[in-house]
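Left out: one protein chain. Kept in place: all the others.
So, chain A:
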Amino acid sequence: MTDYKMHLLVCGGTGCKAADSDEIRNSLKYWIEQTGMEDDAQVVFTGCFGFCEKGPIVKVLPGNTFYVGVQPGDAEEIVKEHLVKGRPVQRLLYTDPVTKEEISDSKGMEFYKKQMRIALRNCGFINPENIEEYISRDGYMALGKCLTELSPQEVISEIKESGLRGRGGGGFPTGLKWEITNKSEADQKYVVCNADEGDPGAFMDRSILEGDPHSIIEAMAICGYCIGADKGLVYIRAEYPLAIERLKIALNQAREYGLLGEDILGTGFNFDISIRLGAGAFVCGEETALIHSMEGLRGEPTFKPPFPSVSGYLGKPTNVNNVETFANVPVIINKGANWFNKIGTEKSKGTKVFALAGKINNIGLIEVPMGTTLREVIYDIGGGIKDGKEFKSVQTGGPSGGCLTKDFLDTPIDYDNLIAAGSMMGSGGMIVMDEDDCMVSIAKFYLEFTLEESCGKCSPCRIGNKRLHEMLDKITKGEGEEKDIERLKMLSHVIKDTSLCGLGQSSPNPVLSTIANFEDEYLAHVNEKKCPSGQCKDLLKYEVVEDLCTGCTLCFRNCPVGAITGERRQPHYIDQSICIKCGVCYWKCKFNAIKLS
């Protein structure tokens, strides 16, 4: 065993690397050698600490001393003062903006911990295939508490008091939904877990089911107790085989331990859960379509009311909640509504899980308290934009959401703020776009998705979205006219107003929000026939700059379609009618003689 008494962790995240953390590390190493401490202290690079605005960051173990804004020149002082004499360097410590106190021990201080994990509390900690590990972390205690100490009414009040809202996208108050289903009179009721996660790039529900399936089982049983149901169903897409497998294992273990089945914990309460597999249609995430799919009918939505709480699966009162919503329930029961409702904003309580994707450094699954700003999510947790490029837009809410500009970076994220900003919470996909993304193409991409996924029941959605897509396609090919932008808006509003379900009602949102926030890009496409981000191939033109071309023939030899002609040592020429705009000549040319316009 080596005997390092101290470890210096230097942030090697992209932000800190750009701010010279390589040099800091080298200086630290140099001074450690100079002071003869190389056997006592080790310097290592870490991943992003998620506090990039205060970088570069150096953390010293033991003691968790957290230095911010460190410069290479500070290395000598850190080594000589802190490592040798054991006196932390006061001037490099983080100063709390409120108390103005310098904070030396980062343990237990939360200033840089922007994330808070409630729904993901067990993901990555426990073995999902071992029920005892779940039990050791208070698993099934909430169910026990509900069954033995609380009446269904009391549990419902607790959930209402907590302010929990549906995490699938709609944001309907969960306690209220439970109350309505509880009040519906029937001989049989059902609890349904909606695990039909369909937004492109969203995978929070899958991760919860794969990492912590028992939390869903426990929450569904609690819900069953509240509404008076003894049967639960998990509707999950067949393309999530691992989640299904882990859920099956978890269900069997719960039955084996007597936590599902008859007379649970000797209280006379019966509850069991079965799995229904979906074929992966996006519209089946809509609750009426989901119920029809479970009944063996076509996965098409129907008019509400009646709401599923009154007449759902097989015509019986059915409570449908999303995976992440359920994952919060046991914590609320264990910790109390007053613990939960202190987290978040006035109208959106608790946390939200986001799948962070796109042009961002730390792609991943994150969970932040409601009210965290987009800037904190993108720059502090996400580590900023890839390759130091300029942020352009962030898309939230999937195909039903919208694209927000940098003007919204400081908007606190909650249900209502996102809607006010022209997007929505959705299930939690968050796709970050940089200066190279063309917003017209992005709108087209999302429409392609809804076009594929429209069930075809309503003409405005089935035909209207097709027409929208055609118009966008025209624009990206440089065949659009300014009038098309007005047409797009008008048709979008018609589709929104006349479609039956959420899919049609929200499918034009990406079009409307990109027109609202990036109208100049649309105008450049239709008026100047230019794509400002250089993404729309049909609008690009590769040309040889004759003065710079040396006639080296490199482009000629690499062109895959033979569009380039020219004599050796003479300027070459690109035949635009053959060119497929692959860009090979542009990247290969050593003399910058290929111009992109």
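Criterion: a residue touches a chain if its C-beta (ideal position, glycine included) is under 8 Å from a C-beta of that chain, and two chains touch if they have at least 3 such contacts; residues count from 1.
Keep in mind that, in the parts below, contacts and distances are computed from a predicted model.
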- prompt: The hidden chain: which UniProt name fits, "Heavy metal-binding domain-containing protein", "NAD(P)-dependent iron-only hydrogenase iron-sulfur protein", "ABC transporter permease" or "NADH-ubiquinone oxidoreductase chain L"?
  reply: "NAD(P)-dependent iron-only hydrogenase iron-sulfur protein"
Task: Sort through A:Gly73, A:Gly315 or A:Gly364 and give me the one touching the missing partner chain.
output: A:Gly364
Among A:Gly69, A:Gly144 or A:Pro306, the residue in touch with the chain that has been omitted: A:Gly144
- line: Given A:Gly15, A:Gly211 or A:Gly464, the correct residue touching the omitted chain is A:Gly211
Task: Out of A:Gly47, A:Gly388 or A:Gly456, point to the residue that touches the absent chain in the complete complex.
output: A:Gly47
Task: Please give every residue of chain A in contact with the chain that is not shown.
output: 1-4, 7, 9, 11-12, 42, 44-51, 59, 108, 110, 112-118, 120-130, 132-133, 135-136, 138-141, 144-145, 147-148, 203, 206-208, 210-212, 240, 242-243, 256-259, 265-266, 331, 335, 361-367
